[in-house]
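One chain of protein is taken out of this complex; the other chains stay put.
Up next, chain A:
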Amino acid sequence: MVIFMKICISCGMPMMKKGDYPLEDESKDYCIYCARPDGTLQSYKEKLKGTTEFLIRTQGIDENAAHELAIRTLKKMPAWEHAESL
């Protein structure tokens, strides 16, 4: 069986279940981790900060290296390919 799933346009996470969507709204193209509490997409500034902190917290990466890695990673995502680096 072929299962079609959406990939978050902001971070690339596969969205496989209702709980992966902001406010369980499956019409959204971004995941719960890229949304604000009201369900709207975070700004680039917010996402860059969150991604950098995630890399530091879960993989122990140096702050500057994590920041640079986050910039390069987000640049590849459809939501942020034209975003200006901070």
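By definition in this document, contacts are C-beta pairs under 8 Å (C-beta built on N, C-alpha and C of every residue); 3 or more make two chains touch, one makes a residue touch a chain; residues count from 1.
To be clear about the criterion, contacts and distances are computed from a predicted model.
You can't see one chain of this complex, but its UniProt record names it "Transcriptional regulator, TetR family", from the set "Spermidine/putrescine import ATP-binding protein PotA", "Transcriptional regulator, TetR family", "Ion-translocating oxidoreductase complex subunit A" or "Sulfur carrier protein ThiS".
In the full complex, chain A makes contact with the omitted chain through residues 12-14, 16-17, 54-61, 69, 72-73.
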